[in-house]
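Here you go, one structure.
Here the complex is missing a single protein chain, while all its other protein chains stay put.
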């Protein structure tokens, strides 16, 4: 069998571990051949390929990024070619041109949405879920999340030592546009005094009350805020207009907005650390490497079995297969009970 | 309610996170009081206590070790006191003397075995499982394991760069006397060329064949060996006598024994890194801090609910309660299927 | 002899290592006594002390922050007391009230400026230099700097992996208001494509040219910018007014301003990571712990020798003593030759 592999969407530590496992088992155990499509769906769309043999995956296990490159190219959103071929048409043509019998697509909601559509059109597809936000309902965890949480936690750990000497509120803005898992886990692991997530619009009054009560205990408060967190009520309206605390167009994110609000309301200084892309980079944690490796092994097993249209997933300690369509049905958001666990440590 | 807390057995990153969560929720939400018993069962046996309030648990979340101290004291194995009181008798007396209504015992098989017996005698006990080896059947994971795996993986990562320049077999000896989980996960995460675990007696011939085939590819082999791994057949008999490769009394562990054997059989140099206690120390990973914190929260909930004789456990992403007796029934050893996953990458 | 110790100014990894070394050698070898003054000059000003014996410094070597607390209180800037005593008067009174024969002051330009003045007034003072920015001319290095550089370098390392997959300019804003040492070293160690420091006003045109040339090589550019870096010419004027790229009042720092400018001029997305206080926190690196320990040992030697009015300093691999006044004379800025070394790697 000749199998194509691609990685789509944003970076996520563990992508290379998946690719390596697919190739090592696919070639070494099953004797299949592999071809890499570059830059997500752009690869099969524009027929950009790279060799993908045992030698090509040597040494990539500990590395962040993806040797296949990635992109957010969506074949549904590209224009038809001069000859009238749609994006999907051209992908099917290029798969055929490369004598590819099957495709292993590693990516998030968008990437797997395209994979699902291709499966419905009869293409042999296996999916591997990838979301650093861990917001996919079909699997207990996705790789990359644990690494991101560790990076954010280490930042919070470092702030704690300065928090003991200083007299400023310290804010850490972490990833999480729609789901607050990174903020929740990093904040719980780091001992944050407040955690703000998109699922729970926050009251500025309550946040400022925590900040002030923390200062009274002679420790500076540490606040972890997901980039998608929003205030409730009237404040939300202001924020939505993209204005800062002074009514000007806002450049910074929610972390900086929150710092300005806290300074205005409490009279205390506030400082923001914006972790940004460093949460997506670097070497994966052991948890993510093991999970990504097992996902890769099971995905190539699925291809070998001809179990098309499936996505691999973690349930407890087992790797299972679920219909690809499940990947895109429902966002896994933070359960109120999980948030309540963290609230025990607020203030 | 007045609740005693103790930690028993070997060190494990996350113990302080459990203690902190128990006290923060127990005092802050439920209004209970806590007393710390020092050094495992030695504390209630000899009535050695310490205060355990909100201030005592401040700042301990990221710290390894346990503020309560630990020991391997087993009250079943101590002599009766002058007045004829058994170890268990004295524990019950001292719990009463401290007006303790319930006990939260954090520990491994031995510690929870005593807890189980106390429960059978009517003492109000809740257990929190602790084994760095992750070899407890009743829970998907125990805290400390993820940290140990990351430490071992980082050591393997470092060896890889020297393996590319050198011409020596490199052996890493990791913890795991009866179960090879640390070796399996660290070896898989680190890209080891061979992983040897107690569950699968190894063939020296096969190990040496892997070593030699790896050298042929111009990379030095990296072998991960659990301290409890043993050779099969006749070699095992030699090893059991505590003799080294030359028939002398053996000081070193299996890692060093293996190095001597490989040198003798392949004519290549071999070097051993013995990680030892560094796997048990240092700050816990995010995974372990979150797990330990959730165990602590649920344990104090169980005490508040009067759900005695239970142990908290992880199932998927949920914290559940199981009978304490389950903690000590069966060792969770590495499943042959999990070992087969790793074998894909051998050689 | 009875010696007071205080730490002033911003946090800096290694402060506790200095304190520990002072006390361990002072008590253990010389038999002196120590008293801690809390929160910088606020301690002797308001007579806030803490015990400082061998037991008090146990376990603090690896910890960030300072067990003595810190502040930016400047005794020259406080009002006279009701009885007409100046800040300096009150410090001298409180030193006498505590039977303190000498003072070891650990701090930066401000803290050591006060120490110098006290020395001129006859108080027995020894100084230990502390500046995370490494901008003190009298010493080759100050502790804390190496730790900060490593933290910033690790962030850059992480960005590199995402830079290979993404198509955005990535900016890291690091500390350095007047001197660009952290940016220079972290940028050189991390392989940044552009490094911007306060000593060298930058041309936005040139920065954008680097950004565009880097994109042409299919890698996203990584820019390291010291918080005190400024554009040259007309752009500087705009920035000085505190306006953002759209002419609005600017909330964010230079990193964010630069991102907005790059987006405007090159049409490429740009993202900023603001490391902020995490550069000051956490456990010190080995270099900083050894340097801080040796500073502490030599400082207490100087006190024992009665070598008053001196500050300890690193010259090559030796710890030497220089007049306290040197600490505050001249800022050590980045030499153009050192910047030229780094420019080799720009673009």
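Brief remarks follow.
Per-chain residue numbering starts at 1, and chain names A, B and C are given in the order in which the chains are listed.
Keep in mind that, in the parts below, a contact is a pair of C-beta atoms (placed from the backbone, for glycine too) under 8 Å apart; a residue touches a chain by one contact, two chains touch by 3 or more.
Since the structure is predicted, the reported quantities are computational estimates derived from the model, not experimental observations.
Looking at the complete complex, one finds that the omitted chain is in touch with B, C.
If you put the hidden chain back, the residue from B:95, B:155, B:226 or B:311 that touches it is B:155. Note on the undisplayed chain: of the listed residues C:11, C:133, C:146 or C:199, the one touching it is C:146. Across B:51, B:233 or B:276, the residue that sits in touch with the chain not pictured is B:276. In the full complex, subunit C touches the omitted chain through residues 21, 24-25, 28-29, 59, 61-62, 140-141, 146, 149-150, 153, 157, 160, 185-186, 188-191, 283, 285-287, 289-290, 293-294, 297, 315-317, 341, 344-345. Contact between subunit B and the absent chain runs through residues 10-11, 13, 63-66, 69-70, 151, 154-155, 157-162, 164-166, 168, 170, 244-246, 248-252, 256-257, 260, 271-278, 280-282.
By definition in this document, only the chains that are shown with their structure count from here on.
For the pair subunit A and subunit B, there is no chain touching both partners. Distance from each chain's C-alpha mean to the overall C-alpha mean is smallest for A.
One simple way to say how far apart two chains are is to compare their mean CA positions; for subunit A and subunit B this gives 31 Å. Inter-chain spacing, taken between the CA centroids of subunit B and subunit C, is 41 Å.
Between the CA-based centres of subunit A and subunit C the separation comes to 35 Å, rounded to the whole angstrom.
Touching of two or more other chains is recorded for no residue of subunit B.
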